[in-house]
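One protein chain is absent from this view; the other protein chains keep their places.
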Amino acid sequence: MRPSGRTPDQTREITLKRHFTSHAEGSVLVSFGATQVICTASVEKGVPRWLRGKNQGWLTAEYGMLPRATHSRNNREATRGKQGGRTLEIQRLIGRSLRSAVDLKKLGEYTITLDCDVIQADGGTRTASITGACVALVDALRSLQLQKLLKEDPFKQYIASVSVGIYKGEPVLDLDYAEDSACETDMNVVMTEAGQFIEVQGTAEGQPFSRQEMNAMMELAEKGCNEITALQKKALETI
Amino acid sequence: MRPSGRTPDQTREITLKRHFTSHAEGSVLVSFGATQVICTASVEKGVPRWLRGKNQGWLTAEYGMLPRATHSRNNREATRGKQGGRTLEIQRLIGRSLRSAVDLKKLGEYTITLDCDVIQADGGTRTASITGACVALVDALRSLQLQKLLKEDPFKQYIASVSVGIYKGEPVLDLDYAEDSACETDMNVVMTEAGQFIEVQGTAEGQPFSRQEMNAMMELAEKGCNEITALQKKALETI
Amino acid sequence: MRPSGRTPDQTREITLKRHFTSHAEGSVLVSFGATQVICTASVEKGVPRWLRGKNQGWLTAEYGMLPRATHSRNNREATRGKQGGRTLEIQRLIGRSLRSAVDLKKLGEYTITLDCDVIQADGGTRTASITGACVALVDALRSLQLQKLLKEDPFKQYIASVSVGIYKGEPVLDLDYAEDSACETDMNVVMTEAGQFIEVQGTAEGQPFSRQEMNAMMELAEKGCNEITALQKKALETI
Amino acid sequence: MRPSGRTPDQTREITLKRHFTSHAEGSVLVSFGATQVICTASVEKGVPRWLRGKNQGWLTAEYGMLPRATHSRNNREATRGKQGGRTLEIQRLIGRSLRSAVDLKKLGEYTITLDCDVIQADGGTRTASITGACVALVDALRSLQLQKLLKEDPFKQYIASVSVGIYKGEPVLDLDYAEDSACETDMNVVMTEAGQFIEVQGTAEGQPFSRQEMNAMMELAEKGCNEITALQKKALETI
Amino acid sequence: MRPSGRTPDQTREITLKRHFTSHAEGSVLVSFGATQVICTASVEKGVPRWLRGKNQGWLTAEYGMLPRATHSRNNREATRGKQGGRTLEIQRLIGRSLRSAVDLKKLGEYTITLDCDVIQADGGTRTASITGACVALVDALRSLQLQKLLKEDPFKQYIASVSVGIYKGEPVLDLDYAEDSACETDMNVVMTEAGQFIEVQGTAEGQPFSRQEMNAMMELAEKGCNEITALQKKALETI
Partner (left out) sequence: MRPSGRTPDQTREITLKRHFTSHAEGSVLVSFGATQVICTASVEKGVPRWLRGKNQGWLTAEYGMLPRATHSRNNREATRGKQGGRTLEIQRLIGRSLRSAVDLKKLGEYTITLDCDVIQADGGTRTASITGACVALVDALRSLQLQKLLKEDPFKQYIASVSVGIYKGEPVLDLDYAEDSACETDMNVVMTEAGQFIEVQGTAEGQPFSRQEMNAMMELAEKGCNEITALQKKALETI
């Protein structure tokens, strides 16, 4: 029934490849099926002007897509001279979500920038970005600790994200592009490892959805995030 | 308990003043308490390039804030040379939400632009914008019909929006600025008059939220949107 | 003879509604007939970099128009990514004009920003803006004095503005849109309460104008500004 | 009394050097004393989109300053990424003024662009630009006629411009930088060869000015423009 | 002697991984040692406006760097709102170089866009980009031919590129970052498979260079490009 042959509550194959590039303090290639995102976490001394002297750190995110990450080529945002609304929306979501993973007070006056660059898109780029960025963030925090630059561990909790939706009338987990472009409702969910919600963003592209459908989607999201958190922890077991 | 003395399930006083300015086909001053937004609906012949020849209309939205709509002055976006991420996010939300109110096929090759300009902000500017824009939209569609420019009525359903949140541990309806800036979770909900969901955007600014809290918030949102739709219909009773 | 039925030396009905919005130190809704502008005066501690340490304040102005303030919708300047030449010209004029109203030395290191946002346009938006901004400015200065933040009153003089022109061969006062778009010459005049000139900007859109016509227009402008100053003083009588 | 030793009603030495550069249809180096501006008139087939099919031509102007045309270096507008308010204001003035010199209906579907680039600034760059651009425009129209591309001569009248002001309490003609930066009032006047006004833009930088002062300035402006028109005609006597 | 232990005439390990991402008609991950660039070739129907109706195709290139491709993080160009001078210079170089590889007449009215996005930088990103883009281009041309969209093969010749320089007084081939940032002279050379030059761009960062040094560098470049062309051909042997 699903174009990919998956069962409704089945995610795509999700992989997290750490140390993907060499310069960043954290660098992860995350794949949700054919969706591939390079997530790097960069640590810089100092904080934005409006946080100076407040004795805390900062975490922010940026999102981009290579022009031919998509079926047909999209114009490069650097060439157009500005980031589009969709890009800004996504990078604000990533930043907000991952700030829940870290205690900024314990981070000290460091800024961590999470760059999520999609090299191949097949639906779910924002949920893959959040998932991968969390792993890159952990690596960056570990690097700060290895250098003895922090007094306490600022990491609070794992953050995972997955999309759910109503596709041909049925709630499904982790939509790929074929489903995403045809679904009635698309919902991106960000959860803590304790099973609570950080972000819920549901949009009815076609038919409005009911409370029952919402509940069904939330349940799928819980299952998916649970699995994803396990993969994140697994990926971070080694040094 | 609430700074305004309201009960948890009580909205602020909501008013919808039609024909607020004279040039637009629809023009509404909407107030959610001290939050005031001018919503205009402008009709133009023609559609964007990518819709030409597809025998349908288009509806889009733009959002802005007067620089001193807020407690302290914000820089004017026209001066800064670009709209910020928050602005783009909100205007995308307004546009998506109101496209659910209208059958674009029946609209014919017209573009309706909804401009929501906040003249005074006290929390809930996006939900007030959606609510007011829906009324302005109805007026604009009526003006097209009065001129006999449409074969069929393209209006599908009323769209109302309200915010809900967890404030000091308790679910509350229609947060004002005092609550919004201190709440743990803030959720904007957009609903149809039939009680179904168009958009659900929940963000845990402080503490993550649970399924039960989510359910409680959804119930408040249903109550609020129900009341708001009644106000919209009431406002549109007259010519 | 005039489309509005007014006599050549008659202004439209001019109203000044103070405390129109709640956050700004001064907030005035000014109407010149159907032209309506929200003028706010915002006070901020500090001065621009190039004035630092010079022991004086600064006053600047910004001007905008809601997209549907006009007969047909204009693109939003924030969306286009820059303010147009007409906007920049007008806001420079407002700033220069109102700097004549205040002794910047006595203001101390404060910056006052006058925002003039047209919500409905029917000709004369820049003269209405200057007129309304002057009243908002007085309110802002009063608020500074109430807080005992100034040693001396920096207010020097009232500033009023009105347009004059040659419409169908005859000099007329305070042109509305119907006249403005068809007149031969349009002149914006800014005057002090003592009857002297701050700005005279005359443009022959159609026929060039003669010294005699110029003199006739100047006389009308004097009459108009005189009346407007009286209205400003009247509006500011109350607290 | 004047820093330059001139009498109050004396202009600086004004020269108009035609054919200054070789590619443009009209190219004039205009000097008002030490102020030097390269004015070119470029003819292009076609008109802007909003004039297409209206059977008329168009004339527009652009203004710029070399970064070191001034005492201290100004940032290049191309580097800053936008033209400043002053630049836009001046080029709008030049365009409006010179459109009075030509019958756009008789011009046919050509666009003439007047580029005024200041290579050395010593006050009065906008009046020098208008004066020089008029001569370049005549050369461009002659070139169109030489090629037999026009049925009728679209030239209507000479346009000249000069500044006047109140310097140390006395009305003076054609202010240089030393006067301009210290004067109470500065007025730019654009006139037809018949002695009528196209533009009058007076600004009280210091003291407001009276009707009598205005009259005295207007008289000086008439004298100055009269002399300048004679120089323009003289310069254009040869081929 | 060289930081990497290579001999002066030895390139880094160069690999070309085709079909790296799935959407583009050509997609190559090129590595010059630790320098890694994703090169995609995208085919679109149509040509830029200025080529329409000229019965030929077009080829253009864009270049970018992920923010953390470098030792310390660089601001994202999309965020800054424009591409920097270095970026524009490089993408112009890539475009010019690869246009030598293809007969635009035989390409027909297609546009090929080569996107070179550096995911890890260690010197020589522009030479790696040209080298990889050539392979991606061949794949894109093959895809057009497989679809029988071209009458003739537009491919003219292989294009390879390598850098040479003077490092510690000695000519060396294919500088890595350690050498690049310390060398006296850096030269990028682009060659055809026939051993002729398309581009030679030499810059003395430190000491000027002599004719003899130039000759020595040219010889190294010939050797390097020769080897690289062999690798390109090898990589393209399979389907």
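Labels A, B, C, D and E are assigned to the chains in the order they are written; within every chain, residues are numbered from 1.
The rule we apply is simple: a residue touches a chain if its C-beta (ideal position, glycine included) is under 8 Å from a C-beta of that chain, and two chains touch if they have at least 3 such contacts.
Since the model is a prediction, treat every value here as computed from it, not as a measurement.
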Contact set of the excluded chain (shown chains only): D, E
Chain not shown: contacting residue from D:Thr15, D:Gln56, D:Thr70 or D:Asn226: D:Thr70
Absent-chain contact - pick from D:Thr15, D:Gln56, D:Thr87 or D:Asn215: D:Thr87
From D:Thr11, D:Thr40 or D:Ser161, residue that would touch the chain that is not displayed: D:Thr40
Of E:Asn55, E:Asn75 or E:Thr203, the residue in touch with the unshown chain: E:Thr203
Contact set of chain E toward the excluded chain (per top definition): 82, 84-86, 88-89, 91-92, 96, 100, 187, 191-192, 194, 196-204, 208-211, 214, 218
Chain not shown, touching residues in chain D: 21-24, 27, 34, 36, 38, 40, 42, 44, 62, 64, 66-73, 76-79, 81-83, 87, 113, 115, 117, 119-121
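Just so we're on the same page, only the chains that are shown with their structure count from here on.
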Contact-graph distance - origin chain D, target chain E: 4
Same-residue or different-residue interface between chain C and chain D, half as cut-off: same
Gap in Å, rounded to a whole number, between the CA centres of chain C and chain B: 33
Sites on chain A at which at least two other chains make contact: 82
Chain pairs that touch, as defined at the top of this document: A-B, A-E, B-C, C-D
